[in-house]
Each structure stands twice: as C-alpha cells, then as structure tokens.
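Removed: one protein chain of the complex. Kept in place: all other protein chains.
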Amino acid sequence: QDESYTIGVAIPSATHGFMGGLNYHARAAIERLEATYPQLEFVLATAGDAAKMVNDIEDMVATRDIDALVVLPFESEPLTSPVQAVKEQGVWVTVVDRGLSVEGIEDLYVAGDNTGFGRVAGEYFAETLGEGDNIVVLRGIPTTLDNERVDAFNAAIEGSGINVLDMQHGNWNRDDAFNVMQDFLSKYDDIDAVWAADDDMAVGVLEAIDQAGRSGDMWVVGGAGMKEIIQRMMDGDPMLPVNVTYPPAQIATAIELTALGLVSATPVAGRFIIGSQRITPENAEQYYFPDSPF
Amino acid sequence: MTDTTATTGHRKGRRISLHVLGPVLALIALVILGASLNSNFLSYGNVTNVLARSAFIGIIAVGMTFVITAGGIDLSVGSMAAFVAGVMIMAMNAMIPTLGVGVSLVMAGMAVALVTGFSAGLINGFLISKVGIEAFIVTLGSMGIYRSLTTWLADGGTLSLNFDARSFYRPVYYDGLFGIAWPIIVFALVAILGELAMRKTPFGRHCAALGANEQVAKYSAVKVDRVRMATYVLLGMLVGVATIMYVPRLGSASGSTGVLWELEAIAAVIIGGTVLKGGFGRVWGTVVGVLILSLIDNILNLASIVSPYLNGAIQGVIVILAVVLQREGKSAD
Amino acid sequence: MTDTTATTGHRKGRRISLHVLGPVLALIALVILGASLNSNFLSYGNVTNVLARSAFIGIIAVGMTFVITAGGIDLSVGSMAAFVAGVMIMAMNAMIPTLGVGVSLVMAGMAVALVTGFSAGLINGFLISKVGIEAFIVTLGSMGIYRSLTTWLADGGTLSLNFDARSFYRPVYYDGLFGIAWPIIVFALVAILGELAMRKTPFGRHCAALGANEQVAKYSAVKVDRVRMATYVLLGMLVGVATIMYVPRLGSASGSTGVLWELEAIAAVIIGGTVLKGGFGRVWGTVVGVLILSLIDNILNLASIVSPYLNGAIQGVIVILAVVLQREGKSAD
C-alpha cells in the first residue's frame, strides 16, 4: 500500500542514435510511472564506460537503498560480478538487452535479439542478391554485440555467393560512416548493396552515395528503425528497401515490468526476447514514432 | 645560459630545415603510399573528399595554432562545435516560419553559428585571461558543459535540420566554385589568412611573444590579457565557421558530434611544428598536420590490408613517425 | 634588504595558503553538499565505495603528477591500463593449466601487469627522452596503439578472466584489512610514498628542476634524460598497480576500458595545484583532485536532481569552480 519503492536504472549514456533513443524511452517510462505510482521513486544513471556503470550501481545500493535494479550492461563481462553482488543483497534485478555472462542472476531479462538483427538483414541480402554481387559492410564500435550481429549476418549470407568486398568500423556514427563510405566508393566501382547495421550510419552512407552520384547503383539496409529512415521508407525510397527492428523502447518495457512486479503481485519474472522484425515499406507505418528522438 | 640558447641557435640552421621538412616529407610519403596502394587515390573524387573532410578540423586547427602559440590550450572545441551546430539547427528550424526556406534563412543560421562560437570563445577567454584559471581546466570544464548541453538540447538524440532547409543548404558542403568544393575553398582561405595573421601582423607577433615569455611581453607594452582573450575568441569564431560547413553535410548534430576533434586539432597543430608550450607557431604546418591525419584515415580505408581493429595502432605509429622526422627540433622547446 | 625579504615572505604566506586551501575547500564543500543531500552519504559503505573506486585513477594520477611536474604529459595511460589489463587476463588464463587457481596464479598475474606497465612506460620514456619526440605526440600515438591492440587481442569483444580465477582474485578489490578495502590501502600507500618522493627525495626535486628549466637542471649535473625517463617508467608501473586493483573488480578488459582516464588523471593533477607546464608538483593535491572528481560523480548519483544529460555540465562547472578558489596562485606559475 503506502510502502514506497526505489528503482535504479543504469544505462549507457546517449553517445549514438540508438542509445539516445534508449535514453529517451527510459526517461519517458520513468515519468509515466512516477505519475501513475506516487509510491515509486527512480534513480536514473547513465554511464560512458563499464567502470562508471559499476560505480553508479554501487552508489544506488549504498546510498539510495534501491529495491530493484534495471540495468543495460555497458559490457556483459565486467558487469556480471557487480550485478551478482547486488542480487545477493536481495535486490530485484532486471537485465536489458545485453545478457550477463553468468546465467540465472537476473530475475527478469528483456532483450532485443542481436543474432536476429544480423540474421534478418543477412536473409534479405541472400534473397535479393546472388552469385557475384558485391556488398560492403559498416560495423559498429568493436564490441561483443557487434561481433554477434556480424557473425549472424555472415552466417545468413553464407552460400549465397555474395561477395563481401570490405568491412570497416563506422562506430555507429554518422560522420565516421560518411567518411568510410566515401572511401569505399572511391575504392570500389561496383557495389550493389550496403549493410550499414545501424540507421545512424545509414544516414551517413546515403549521403556519401548521393554525393558520389551513385544513388541508382545500390541500396542500403540500416537497422533499429530510426524515424527519419522509416519515414523515407514510407515515402518509398528505392534505396531503402528494408530495415530491421531493434527497438530502443525495450528499456521502457523492462522498467514497466519491473515497476509492475514491485507495486502489484503480478508475476513478471522470466525472459522477454523482442525479436528483430523486418520492416518493409508496406509495414513501415507501424514502426514510425515521430515523438521519439531516434 | 647564453650557451644554451647559443647551442640551440647553432643547431637551428640545420634544425629549421628538418623542422620544416619533417611534416612535409611525411605528407609526401603518405601521398606516394596512397597512390601506390590504390589507383583511385589521386582521383579528383577522392582528393576532393579528403580535402573537404579535413576542412572542419582544419579550420579549427588554424585557430588552435594561435591559442597554442600564445601558450594556451583549448580542449572544448569538439563539444563546442557540437553545441554550435545544435544551436544553429534549432535556430534555423525555429526561423523557418518567419523567414521561409531561402538565402536569408541560411544567412541567419550562419550568423547564429558565428555569434554562438564567438560567445563560447569569449567565455573561455574571459575565464582564462581575466579570472586567471588554468586554460586546461577551463576548457576541460566547458568541454563537459557544451557536450552535455548538446545532448540535453537534442533530448539524448539527434537534432536535425528541417528537410527543405537542409536541401537548400546542402550545396554549401557539396558544391563549389570551378570544381573546388566550398569547404576546401573556405579552409584554404582561413589557412591563408591565418598564415598571414601569424607571420605578418602585430597580433601574430604578440601571440608568439606571449607564449615565449609572458613577462617580456608585458614589459613590452603588449596587452597580454587582451591578446590571450583574442586567441580564444578567434578560435571560437573559427569553430563557428567550421560548423557552418559541417551542418549542410549531414544536416544534424548530436551529443556525439565532434567527439575527439580537440585531440585531432591539437595533434595537427603539434605535428605541424608548433611548440606545445607556446612561443612558436606555424599555420601552414598545421594545415600539413591536418592533411596527414586525414590521409592516414583515408589510406587505411582504401588499403584494407590489416584487421580494422589495428587501424588505431597504425595511425599511432604513423603519427609518431611523422614527428620523428622533426625530432632535431627538440631542443627548441 | 630586511624589508624586502619580509615582504616577500609575507606575500608568499598569503598566496600559498590560497593555493593550498583552494582544492581542500572545494573538497570540504562537496562533502557538506553530499551529506546534506543524502544521509547515507557518509555511511561506511558509500565512503568505502568512493575511495576504492578513486584508487585506479588516483594511483595513476600520482604517477602523472611526476610526469607533469617534470614538464611532460602522458595521454596514453587510459589505453595503457586497458592493454595491461588485457595482457594480464590473457596471461592468467594461459597459466591456469600450469599454476592452477591459487595465490601463485594471482602473483604471476600481478607480475605480468607490473612488467607490462613498466615496459610500456619505458617505451614512452625512451621515445620522449632519448629519441626526443614531443611527449604529447608520443603518448597520443601510443594511446591509439594500446587501445587498438587491446581491441585486437580481444577480437573486438571482451577479454575475460577465467571464472574460477576471478572468484579467487576478487577479494583483492572487495576485501581489506581492518575494514579498509585493499584498493584504499594501496592508494594511500602510493600517495604517501609519492608525496615523500616528491618532497623529500632528490628525485622529486630533480623533477621540479627539470620542469622549471631543463637547461639549468642539465647545468646542475642533473641527469635530465634519466629523470625524465624515470617519470614515465614510474607512471607505467603505477598503471600496472592500478590494473592489479582493477582486474579483480570487473574481471575483464576491452577496447573501451579506461577510456578518458588520461583526461581525468591529468585534471586531478591540475586541480590539485600542480602546474601544467611543469616545475611544481604536489602529490597530496592530486589526491584531493581525484577525490573531488569522484565525489562529483557520487553526488550526482545521490541526488538525481537534474536530467542525467546535464551531469556533464554540472561536473564541468564544479571542476572550474574548484579551481577558481586557487586562482590567486596564478602568479606563482
């Protein structure tokens, strides 16, 4: 009843578009829940690296007496022991997106599907392209997560005869992706398609292609459904045939479920995997959130 | 002590030549390497790409040359650029209803960028030269401030210029005069004016004097505070100019815009032969430094000889090597 | 003459006191602020957390104090820490089959960390003092090199310590002596030894002399190159020590480990009153600087008064304010 709870939310800071979206959804969920449940208090901390995230979690436990922790681990390995320690103190733990490296610590696991993210994109490439077609890939910041996606992508196009000309890191950053794509375009005369693995990078890639005047030659698949990209798909841009979801809103789901678990008797424990869907111009409207910053 | 300076002086003849040639040689070596790795390297398109991309950092680095020559440092330029871009985009979006999409909107946007850059530089300069706080701390602080203000303005996401305005503004990055892209023209102009200001004007002299020995400058009736302030204001303005070139490229700004630009700009300045502790600056050297840094990236992308994980290592090695060539200059610092 | 010296002495008293008090006052203000915001702030748990986590940067910053006092700079410490951690983890994982999980494994891991740190410092020091390349460039280069070597070693992902080994090693971070966590003890030890070395040994004096005026140091028969080299080697070793404390905490290393530690360490040193251009250093000031920086983070987490997007801005403002208090010391530099 009048018992109050504190929920700690630890997420990476908004250093690129997707994380920006995630931050937005986290804050939106918190505002919503605080309005609905006055007995809930939230502590939101954003971290630029794993160590800072551990610090934040320690502070939440030591000074804010949190009852539940929602964490999107900056990296899985380094967060595992600290989160385990939190769990051992009897705090409810919800892990979002990136699993911990030891199973069974968290009470609730809400995640996007990184393997699916790479696979769904790869499948589209395999369906659409054939033997001898050339593609280039822009990867994210070198992390386990990026590795998973790329591995799944590679697995999906295996045997299709698609020729991966080059892979470089665009660091989920528009400017970096723009530069890398410019150089790819200088280097290769024949590119049929680009997997940009993230819509922020896709923006840079499209711009570079446009500048080189090769818009008709290739198409681009980004990912995570940024609103500008979805809009262009809705407008039927031929360069953006499909996109793959990786919803930043999963954090909102996680926070809401956690809150629900505290304030009501609803059993919320378990694993919620939000699969990666293929977005096409036809269904794009469903994935368009004009209010989100992402 | 006479001896000291004396020995340096003696070496100087030899040193200057190496000091001067060092970065130029490194640049030439990189161009040869690039050309031998990929036949498109010297193509019009690639050269334009590399030069146009260098323009942002380049314009900022020219300003940084003055700051460093005068014995200062500015760590805030990258996040200042993000902030200026954010403010510019928001202002332009807000002015569309009144001004419509057209030249006047773009002009107004540019004015906003320049004024914002100017003010940001003024604040840094004021805290450093009037309040007397160590430049490193002031600009480290303002780096955090601008970065997080930008994220806050963008609500964690990306600030995007209205689509029509962007299409109208776009040519400022992509078009040019006689086949030379605007950013390249602006960069060249800034560099030439900077070089003239450094070498031919009292302001340049005063910067060098201030960086070499503040006391002597003061005793020589140089308005030390004002000159120091001016370097930061100039840099702020140039950040504004760089932003004017940056925004039409992708039409957006976010908290991650301009990350590490400060380090790149400072590195370009030092590679170009300006002395980190102040007292001697060379604008054209900075231009060479910027080009070296851009070329390294370009070549790594064009070559794909190694694991992309190692790109950073190769960059590091090349930067060090580029400077080894001028190591004879050591005693000058 | 008597008048003279008296006056000088008088002035000095006033200046030093502000210079000294500045950061301490800032620290006290932060503690009061923290305590007023949250009753748990001064709890044993929170104090231990803050101190223990300050230890990494703190240990590195103590080494950085020597480097900066001697007129140098090291931008590579953050990525060096990542690299040392990566090598240490790989070495420990590789040694498990032979040594088993036990004290000898941990000892061997520590030895690897120290040796790796030592070597990394030696390379920096060698390039700077023997080859004579600008410290900024060398360490900027090695920053890129270590960062990307770590990414490469981890194959783009994370290097993790074997789970059993980690459980065994974990108490080195989390346990302690008489209720004081090990990292705090080690940090305190490093700080005390550092303070002694700076103030009471010829080495500290030689660092200051070198930073103040290299020629004078050389003419006074100070082995300039060796002292300079020693500062980088010492810093490398301390990075090794910091890593020894870091690995049991997170049990892993990746390309993003230790990002921006260099900036934080340098900021702590400068906030503590050491002069960026060299010639004067104060280890205890650095400790205060590190604590100020950690406390700012802690307090921001305690309070959650503002949008987390603005944390960076608040941090920036506090850092500048902390140093404003000592601006009177400006003339001393």
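Couple of notes before you dig in:
A, B and C label the chains in the order they appear, each numbered from 1.
Here is the rule we go by: a contact is a pair of C-beta atoms (placed from the backbone, for glycine too) under 8 Å apart; a residue touches a chain by one contact, two chains touch by 3 or more.
Convention: contacts and distances are computed from a predicted model.
Think of the chain that is not pictured: of "Dihydroorotate dehydrogenase", "Monosaccharide ABC transporter ATP-binding protein, CUT2 family", "sn-glycerol-3-phosphate transport system permease protein UgpE" or "Sarcosine oxidase subunit beta", UniProt labels it "Monosaccharide ABC transporter ATP-binding protein, CUT2 family". The chain we do not see here touches B, C in the full complex. Touch with the chain omitted from the figure is made, among B:A209, B:V241, B:A267 or B:L310, by B:A209. Counting over the whole complex, chain B has residues 1-10, 12-13, 196, 200-202, 205-206, 208-209, 212-213, 215-223, 279-280, 332 touching the chain that is not drawn.
Take chain C: the residues that touch the chain left off the picture are 1-5, 7-12, 196, 200-202, 205-206, 208-209, 211-213, 215-222, 275, 279-280, 332-333.
Assume only the chains that are shown with their structure count from here on.
Here the spacing of chain A and chain B, counted between their Cα centres, is 33 Å.
Shared contact sites, meaning residues of chain A that touch two or more other chains, fall at 13-14, 23, 27, 142.
Across the assembly, chain B contributes 151, 155-156, 255, 309, 311 as residues in contact with two or more other chains. Note for the complex: chain B touches chain C at residues 1, 4, 75, 127, 131-134, 136-138, 140-145, 147-149, 151-152, 155-156, 255, 263, 266-267, 270-271, 276-277, 307, 309-313, 315-317, 319-320, 323-324, 327-328, 330, 333. Chain A makes touch with chain C in their complex at residues 13-14, 23, 27, 42-46, 48-52, 54-56, 58-65, 74-82, 101-102, 141-144, 146-147. On chain A, the positions that touch chain B within their shared complex are 13-17, 19-21, 23-24, 27, 139, 142, 166-169, 173-175, 178-180, 182-187, 200, 203-204, 207, 211-212, 228, 292-294.
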